[in-house]
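This is the structure I want to talk about, given as structure tokens.
What you see is the complex with one protein chain gone and the rest in place.
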């Protein structure tokens, strides 16, 4: 994979042409994204919450799956860079009329869109769009199937770095439905690339991939052992339909085994932080006391999401500009 | 009807695995049938001679499994386009699959298909009939009528039966008429909308997986049902080493069962789907290296007696979507022989065994005395240049389906002539002249 990701995502000088997956990106690139985001954090606190970096650029939010929060943070990020934003909820319009994904893409390109931010239920969609997009058009993956959600992973890394300073020596537990989670896949890649000392996946076997260890995690089926002494706990969202698919007997049993309670949280490092990509199912993944408690950094994750997305959008637009210039020159 | 030419194919290396022949000699054809090898009778006078020096002369290939898309999906391919592509790949007989629109579940559709194939004239078509009506898996098709209309076997194609009781009864009913049942062994529920092999690559790319057990469970179930019902079954497109091992056991036990494998399963594996190239989206999915090696071994040991193209031509749109949303399949007719010969290059197979898996192997599975150069048999012949290396270019495929993952691969050999019932249906030179 690394080969094709590298050629698709990066130009010859390792600059981001698209942002599709963490897979194939090195530590320097991830660190650079975090550093750039650090520069953007101040923008949200100013009177005028805007910088002129992407003025005159058109960014299309191409969401084939509804997601208010992710779409909104991408929209805010693009607007704070002074780009114009088109929001397209395709699930309702084009595909139901039989228009193919490629048709939709071509139509938008005819409107001179400079960037596609894509969310889709099928793994590989962002890759597909990046392969077919016009030269000069950047693609950012806002979640494709179970595959990747790289901006979410980067905002989580940003949150961890803000609280822990560095990644070396950290132990991180990811708890819950790793099997269906694009967030977990991207987080695992990012954490390992940034050099944490251990990533743990804590879940029953029905919610783990067939060969979870090959992803680069230590597998735990017991929550108490899994979060013992860790510095970061990332709780994943549990979809209701997992009960229908015979993956779990009930929310009740899931919470009794894997729910994060104050009592269990005490097993982690005393300075541990608790994260969740949201939205939280209170009483299923974690207790309200934990979600709203002092160790929870869930709301910070949301606000850091804007800075991370500003960093990624501006980097990709910048590299695509360069590319067009090289063609012209 | 045109008078059939009497033909002499001179100086080729004639390989006829069924008859144990591998020698440089001449082959003579009269009245559309094989006349003899070596010197012809004194009165014989060829009206056409083919110089086959430095070339291999073998029986025309029999492809056990190809979807020709007609009727119903002519935007993908037609019987005319695909049988012409088959001829250029040395294939003289195709067992086409019933998953068309309408499904091949009535004699009328069988008649229509056979008529179109005769009209095109490139290839012999032996249709597979549907095992259940409209392949829906609940009501039996009129198998006796299908057999009478010319169906060589019955199958539910790529829609495995979910209901084991229906499967049992279908097998019993088919065996009443000595109809071969072709089964794509796949447990309906375990497949669970997967699109790739459940393994490391699927884990990483987040693609829904089809576990190996979906195949092995079905193989075990179907073998048990075959024993209960006395049906003769054939497993199509094995994809796992474990299923191949079960086949080896079944053969040792003397079960009446056979198996084939799609040629791409012997060359590709799950790592080829990295980068989400939809041309590698196939069903059953590409599994891991040890599965590929296990399948190669089973082919070498004749546990798997036939290699097929599993030809699934598609229009460009069918593959122009995110990976899981694309239609599975490879346009494989034209690479069947060269990719099989590549296995000879790689030391997996002896040349005569490779040819056997494409000729007498599939013929024996079908219970037909075909795929051999026996005198008085129809002269279905393939002549290929075993040293003509070429690079696959999807745009140059004759098939209407350009969906091949083998673009850019070097092929070790190329078909120069194909004869169907003693008639030249493909010649590299004429093709090249026509093309220019």
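Per-chain residue numbering starts at 1, and chain names A and B are given in the order in which the chains are listed.
Operating definition for what follows: a residue touches a chain if its C-beta (ideal position, glycine included) is under 8 Å from a C-beta of that chain, and two chains touch if they have at least 3 such contacts.
Here, contacts and distances are computed from a predicted model.
Hidden from the displayed complex is a chain whose UniProt protein name, among "Bifunctional protein PyrR", "Dihydrolipoyl dehydrogenase", "EF-P lysine aminoacylase EpmA" or "OmpA family protein", is "Bifunctional protein PyrR". Every shown chain touched by the omitted chain in the complete complex is listed here: A.
Those residues of chain A that touch the chain absent from the view are 15, 32, 35-36, 38-43, 46-48, 50-53, 314-315, 318-319, 321-322, 325.
The rule is simple: only the chains that are shown with their structure count from here on.
Chain centres here are Cα averages; for chain A and chain B they lie 44 Å apart. For chain B in complex with chain A, the residues that touch the partner chain are 198-209, 211, 274-276, 317, 320-325. Touching chain B in their complex are the following residues of chain A: 1, 3-5, 8, 23, 100-102, 120, 122-125, 127-128, 132, 144-148, 182, 185, 209-212, 214-215.
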